[in-house]
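Written below as structure tokens is the structure these notes are about.
Excluded from the complex is one protein chain; the other protein chains are retained at their positions.
Here is chain A:
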Amino acid sequence: MAVHILGIRHHGPGSARNVKAFLETVKPDIVLVEGPPEADAMLQWVSNKGLKPPVALLCYQPDDPQRSVFYPFADFSPEWQAILYARRQNIHVRFMDLPAGNQMLVEKEHRVVKQQEEPDTGHINNEGQSLEQLYKSPISYLSDAAGFADDEKWWEHTFEYRNNNDEVFDAVAEAMQALRESLPQKDKKLELMREAYMRRTIRQAEKEMFHTIAVICGAWHAPALQSKSSQKDDNELLKGLPKVKTECTWIPWTFNRLSFYSGYGAGINSPGWYNHIWHHPNDDGTLWMANVAQLFRKQQMDTSVAHIIEAVRLAGALASLRGLPKVGLEELNEATLSVLCNGESILLKLVQDELIVGHQIGEVPVEIPKPPLQLDIEKQQKKLRLPATADYKDYTLDLRKDTDLDRSIFLHRLQLLGINWGRQQYTTGKGTFKEQWRLQWDPGYSVEIIERGNLGNTVVEAATASVLNQSKEAKELKAIGDLLEKTIPAELPGAIEALINELNNLAAASADVIELMEVVPGLITVARYGNVRKTDAELVLTIINSIITRVCISLPNACIAIDEDASQKLLELFFKLNDGINLLQDGEITDIWQQTLIIIAANKSTSPVVGGYSTRLLHDARQLEGDQLMQYFSFAMSSATAPVIAAAWLEGFLKGSGTLLLLDQDLWQVIDNWVAGLADDIFMQVLPLLRRTFANFTNPERRKLGEKARWGGGSGHQHTNIGANFDPERAKQSLPVIMQLLGLTINTTETNGN
């Protein structure tokens, strides 16, 4: 019976190669790998063709999915290679670390304890800091001794890049043993428990009469697993380990994510480079530089073969200058910088993103048991041909097409779920049928998907539930309105109905007419766009109807006794509301609205600006014309009215356009008389108001008004032309042509006869 402990570095390509070679020579009958034992059942998938690294094991607590740990694996991860070997040889393979659930629990306790300890800092803090520095990286002591500036580099050159691997695991174990002995032990409880658990798993395997046991663990743990710690101590340490329910699944991972901190401790900086040396262990830099050149050429940068040759040579020279047996990434980068980029480091950023990190994303077979929501999302992604990619991709959706509409609905639903895979971008061009999206998948969404899983098993269900939850929390009419605006494009009938009910209830309870008015324009937009999206606009129309009715009832009172700022705000809302109502073209609503306007305009105590504007709106709608309009107008401008109020009324009436004044001679006359009748000091008083009114008109309008004023307000020369030199006989001759142009036939003889 023999136990082989293989100390490795997580995601080290050299370690992976060594592990593979070692297992092939030793031929163990069981392989134990550092990892969460809950996930043992997931190991069978490793040999499945559909599971393509980079992937990660996700362990989460079903009742609190945010509590989760990832264990990422790439092709070049030693753990992955070990599991793969075991699966292919059909021998046992198990995870042996402390269960992920327990780890999460211990860490939580640790955090609580830390927080409690927080208050009594003081001089202890100083000491703690220096100790923390000591613990920073044990390997750095070895690298310092070897004269390397960076411990990662030292490890890479000592263990990862080498091709000759005899007794490398013994060397690693010995080095770590020396470190553990000479460094102050950080007796972190979690560390000790983990190692005890690993030893226990090894003992268990021994008990089961396996002959050759291969153990793959992080280098740091190797000596602890070799030491013959007593079984009793270990049991003592692990006593009363609570059972924590966790669930595990495989999720696709990205190279980009491999470079982050994850369940296996610190991530790696250069997954793309590691992938390269895993697949091409004997590359002297030529292949790498060729890839770099390819990349540069794709970006329209001239890169010749001679460049590659020179770069490889320089990298070799640098390596030998530094006494390194093999060219490393630093040498290659420096050579790229010096030879290919002319010293400018901007281009190197491209190499960093595309090659050193890379955009690879893993794949997970469909058959793997997954949370139902995840399954549904994947199904939709496939159906709608929206693959999850590590790099971003832009889509322009034409909502008139069925597929694009479905895509848009899907993306909107995900957004409601808080999964921001797609971000909507600004679209160029007109039309409400176009949407621009940018999609970039982040493996972290897996956690969110699991978390949202408690809302429902399909995207529709979960999104509906999510909207309902949000609507319960929202207490303001506007918030519900916004939510409704977001929900309509996601086509969730259940949620929409509930939102509308909620809106109705809130609207009924709301005493604030301004708040009600703010919601309406948004709703009208929804009702309008509903047509493109084939949503049922009826629902929205009902609610618009009821809200407008409410607005109309309380609006006249809201226009009384308000100051100027409030009036201006009200004016804006009037404008938007009127615009919306015009768009709707619903006879009933228009009627109610116009009735209200008449009440407001006729009320003498209405704020003058609002009163003026209401009159104007009525005129625009042809509800107030001729003498009736004159009556309103003269009344407002009569000399008994304080000039300031009259000016404000005029401002409201002329808001936006002065064409009315140009065309209507009577109105002009009234204003003319009014202005002429003002005393000098009062004129000075109202001048700023009038200036403000006229300043908003368009240039040609103002010019024409000016011209008209210069002509003394006379009826204008347009009128004088009429009747001058008019020859009815000649005019009659043109009639047949005009009739023909209009598509009408007339009896010419009859015309002649008449």
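In the analysis below, a residue touches a chain if its C-beta (ideal position, glycine included) is under 8 Å from a C-beta of that chain, and two chains touch if they have at least 3 such contacts; residues count from 1.
Keep this in mind: contacts and distances are computed from a predicted model.
Name of the non-displayed chain as stated in its UniProt record, restricted to "TerD family protein", "ABC transporter permease", "Nitric oxide reductase NorE protein" or "AAA domain (Dynein-related subfamily)": "AAA domain (Dynein-related subfamily)".
When the whole complex is considered, the residue among A:Ala41, A:Ala145, A:Met209 or A:Leu321 that touches the unshown chain is A:Leu321.
Only one of A:Glu181, A:Asp302, A:Asp402 or A:Asp681 touches the absent chain when the whole complex is considered: A:Asp302.
Looking at A:Glu310, A:Asp406 or A:Glu518, the residue that reaches the missing chain in the full complex is A:Glu310.
The omitted chain makes contact with just one of the residues A:Glu181, A:Glu344 or A:Asp563: A:Glu344. Annotation for chain A: contacts to the undisplayed chain at residues 302, 304, 306-307, 310, 313-314, 317-318, 320-323, 330, 334, 337-339, 341-344.
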